[in-house]
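Input: a single structure, listed below in structure tokens.
What you see is the complex with one protein chain gone and the rest in place.
Chain naming follows the written order as A, B and C, and within any one chain the residues start at number 1.
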Amino acid sequence: MKIRLGMVGGGSGAFIGEVHRIAARLDNRYELVAGAFSSDPQRCKESGEQLGIDPSRCYDDFATMAKKEGRKKGGIEAVAIVTPNHLHHAPAKAFLEAGIHVICDKPLTSDLEDAKELQSLVEQSGQLFAVTYNYSGYPMVRQAREMIANGELGAIRVVQVEYPQDWLSTDLEKSGQKQAAWRTDPARAGAGGSLGDIGTHAFHLTEFVTQLKVKSILADLNSFVSGRKLDDNAQVLMHFDNGARGALWASQVAVGHENGLRLRVYGEKASLEWFQEQPNRLHYSVLGEATRTITRGSDSAGENANAATRIPGGHPEGFLEAFANLYNDFADQIEAAREGKQITPSLVPGVGAGVQGVQFVETAVASAKNGGVWRSLE
Amino acid sequence: MKIRLGMVGGGSGAFIGEVHRIAARLDNRYELVAGAFSSDPQRCKESGEQLGIDPSRCYDDFATMAKKEGRKKGGIEAVAIVTPNHLHHAPAKAFLEAGIHVICDKPLTSDLEDAKELQSLVEQSGQLFAVTYNYSGYPMVRQAREMIANGELGAIRVVQVEYPQDWLSTDLEKSGQKQAAWRTDPARAGAGGSLGDIGTHAFHLTEFVTQLKVKSILADLNSFVSGRKLDDNAQVLMHFDNGARGALWASQVAVGHENGLRLRVYGEKASLEWFQEQPNRLHYSVLGEATRTITRGSDSAGENANAATRIPGGHPEGFLEAFANLYNDFADQIEAAREGKQITPSLVPGVGAGVQGVQFVETAVASAKNGGVWRSLE
Amino acid sequence: MKIRLGMVGGGSGAFIGEVHRIAARLDNRYELVAGAFSSDPQRCKESGEQLGIDPSRCYDDFATMAKKEGRKKGGIEAVAIVTPNHLHHAPAKAFLEAGIHVICDKPLTSDLEDAKELQSLVEQSGQLFAVTYNYSGYPMVRQAREMIANGELGAIRVVQVEYPQDWLSTDLEKSGQKQAAWRTDPARAGAGGSLGDIGTHAFHLTEFVTQLKVKSILADLNSFVSGRKLDDNAQVLMHFDNGARGALWASQVAVGHENGLRLRVYGEKASLEWFQEQPNRLHYSVLGEATRTITRGSDSAGENANAATRIPGGHPEGFLEAFANLYNDFADQIEAAREGKQITPSLVPGVGAGVQGVQFVETAVASAKNGGVWRSLE
Partner (left out) sequence: MKIRLGMVGGGSGAFIGEVHRIAARLDNRYELVAGAFSSDPQRCKESGEQLGIDPSRCYDDFATMAKKEGRKKGGIEAVAIVTPNHLHHAPAKAFLEAGIHVICDKPLTSDLEDAKELQSLVEQSGQLFAVTYNYSGYPMVRQAREMIANGELGAIRVVQVEYPQDWLSTDLEKSGQKQAAWRTDPARAGAGGSLGDIGTHAFHLTEFVTQLKVKSILADLNSFVSGRKLDDNAQVLMHFDNGARGALWASQVAVGHENGLRLRVYGEKASLEWFQEQPNRLHYSVLGEATRTITRGSDSAGENANAATRIPGGHPEGFLEAFANLYNDFADQIEAAREGKQITPSLVPGVGAGVQGVQFVETAVASAKNGGVWRSLE
């Protein structure tokens, strides 16, 4: 029986809402049955119609939805929250309190206190919670994680992670483009611009793959586009708990880059490089040996990568499939919960990862405001 | 209202059946409601259960399915045929005769006469017919086609197309691996081995993108693996109707290649290169100018590419999304047919492309048997 | 003591003459002391002055030069012949007869009989002879050869070699451009256009690396540029003596390619790919393993590659260094000859390779003229 899913946000024209819907649909384990797609009732209704949702389950606001669906027989079991950052906390809280599992887009909240409150709520409620740091769903990202966990790199020394884009190279937000408008608005995005939107992805990827903790950071932030209030370029130095060093660069004014998330991890014995725009490949260099290109679906791929793979090597999987892997893994958790089984640890980022992401943003902003000083992340 | 879809073949464990199902599901326009998934009744039933199909609509054989679904109120509107090559013709015929649209995997049939019979049937029946030359669903393939149609390359001079794989480098078919077994068996695959399995894709891609006709071919075929009856390596020279020349290489013993379909088209003024394993890029070289890399979802992409695009540039789409584009386009046709509208010409390969593919195989085999001589494709 | 070198051709403005001079100079083993740089006495003299040659050793014609230098005490020990194709045979003959070693640009001659005559002369005279199939000088080409000789690929099955360029995409020869003019003129280039100029390189590379013999070929030639008398695009199918199959594509109208010589060799166990525009890398794929990128100067490079390497890995060597490797190896031969030592077999292509190249051109032309038929190369 498919998992009954609701959605908050994601009305027609939204980008990430449609991504979540395709991801939920891809492996045929969810059924979207309810939604509060827009704060505009008319737009909400139209979105519901287009999606074939029963009109009685199209809600004008998330609070009503949480209440009604929480009580209803056959109500939704999980909700996807795909609103702008400042509108994550309230619905997440409402659905948790209504006994509904939550899939929340990143960053978890626009404020650290809110994030921590959600973390407490999750712990108290026993509900499941996922934060869609979707890049962790790529098979070759999981391959990298598995190889590092297996000691194939030896002790990690250096991590270079970067996430350059160019879509905010001009003052697009002034043109009324919605995606740009809320992401550059502190009231809706929170304290971080590129930091929150993409820096958090890079940061999560770093900790997810290395399974190291970043202990302290130093940030240099800038807004290159005139009149922009939030950072559009961020340089962050990182110290890891094992002594490793790293640098993170996030930019939305890096002309020529579409979605250039790239992670490089260097250990004593070997290194790995992964590039999101060619996600089916993982470059693996052992000291003194020729660099190898490990591919998804090949004999060189390990257990975690294979578990997240649908089609043979050479038939590229992409962004949507990686996103769907999170939905798929979360479905495993929900089904286990349904049956009262123990929830086994999963590769899906949880509320803890969400909190760390918000903390990363706030700490980086504080470091930069103080002229670029080292700040602990704990 | 979603399109009611049935499936012939694709029982659990099959590769291409699952690909068709994901493709049908991705854009939420089809609902799989019936199937004859396997000639083994037990396996058929289990597959149906896993897929959530009403048991009364899981059929032991395609003939019964065609008859019952054709008469039933709310019966399927379209069927996907995903069996081995020699089992395309009979079900395709049965469903066409039952008034049901057909989506057939490639090659259309294992025999040219059968292919031509289907072509006549399609013309008589007025039913819609798609052959899943799925590589034509990639946005950047359509971009290439559009650019050539717009004259951006000038007169085409040379086409180099290749499709190397390595999965049949050993006698895998002797191990009982199903995919290998039927593809290397003349009784099930037809006269072509690599020619039929992948050469037809390369051939279709060539004509699809250039919109030229290949007038004659000369083939050199070989079976490198001992005991193999069908070609596992094919070199084909091509003469085009406009005077262009080309070479097609298909191999399933090319160690190091997973699914290396690559098309290069050279015109008087410019050239294009597309590689399936990095499908979101199209290399475009104008004589005397620096080579450009056009990406899916970017400002440089044209109308056809954009129409086949779901997510922004830099967020890679892959094989499944391309496959889904054919399903999506075919859904447009079916909906038009439902409403009695004129079916506008579409980018979905039809029965004609299917016939040409089978003709390509038979002509290449005849050329090679005669020691490598030029043979007309007409 | 440096080797005393002369040059025929290569007057100021020539491309390949300057390449030979830099190659000779790079490792400091040759000294250019005499020349017949041009048939135009004034241009010859000026070239000599620029090169710091004693005016008394600047000759108006090669015949005089051969005679005088052959007799002179301290006369040249070797001569580099860098004239257009039709002017290779006569000077080569003259210098051999004068007891002077010869370095001749490729193709050896514009006519097979001439080539064979030179071969006989070399055998009779005991002089050393090199043909500058310079791509065989690249370290990673030699690495490929060594790996194949060591059996790392198993039995070779398929060879794909291509050499696309685009500089003759238009009728450049009509503009008076010298390089284009003689290369497209049957009287000066011989029977092959792209075949002779670059196809022979691709052919030599194939045999050099695989150490197989091409037994028979089938060619499809075309001249795309209006009014051009020689082929500017050549498709050649190849059968090898061990049963391997291959295709060779040479084109000078392939827009977007500068000097795109690429060799791919597929064996039972593994494959290799080398691309001239990134010559310090060799891609090595073992069946079932991740593809490796072997680099010049790295721990993965073998004896032959290392012997042809000057600087560490990651510090790219290029075309001139590869060319210089032939000069360097030939210097070893000359020094051995000086001292009356046995000449050990060398990687420098000799007169035999030269004859085979001319035979390749003539056989391909004959195959094409007969409509594309298989022709023996023996």
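In this text, a contact is a pair of C-beta atoms (placed from the backbone, for glycine too) under 8 Å apart; a residue touches a chain by one contact, two chains touch by 3 or more.
Being a predicted model, the structure only gives us computed values, none of them experimental.
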Chain not shown: contacting residue from A:Val158, A:Ala307 or A:Leu347: A:Val158
Options C:Glu173, C:Glu317 or C:Glu362, residue touching the unrepresented chain: C:Glu317
Omitted-chain contact residue, chosen from C:Ser12, C:Gln119, C:Ser223 or C:Asn259: C:Asn259
Missing-partner contacts on chain B, residue numbers: 284, 288-295, 298-300
Residue ranges of chain A at the interface with the undisplayed chain: 157-158, 160, 162, 166, 169-170, 218, 220, 222, 224, 233, 235, 237, 245-247, 249, 251, 253-257, 266-271, 273, 283, 285-287, 291, 371-374
Residues of chain C in contact with the chain not shown: 2, 15, 18-19, 21-22, 25-26, 28, 51-52, 165, 167, 257-260, 276-280, 295, 297-298, 310-321
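Just so it is clear, only the chains that are shown with their structure count from here on.
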Most widely separated chain from chain C, with each centre as the mean of CA atoms: A
Whole-Å separation of chain centres (CA-atom averages), chain B against chain C: 43
For chain A paired with chain B, centre-to-centre distance based on mean C-alpha positions, whole Å: 35
Set of chain B residues in contact with two or more other chains: 257
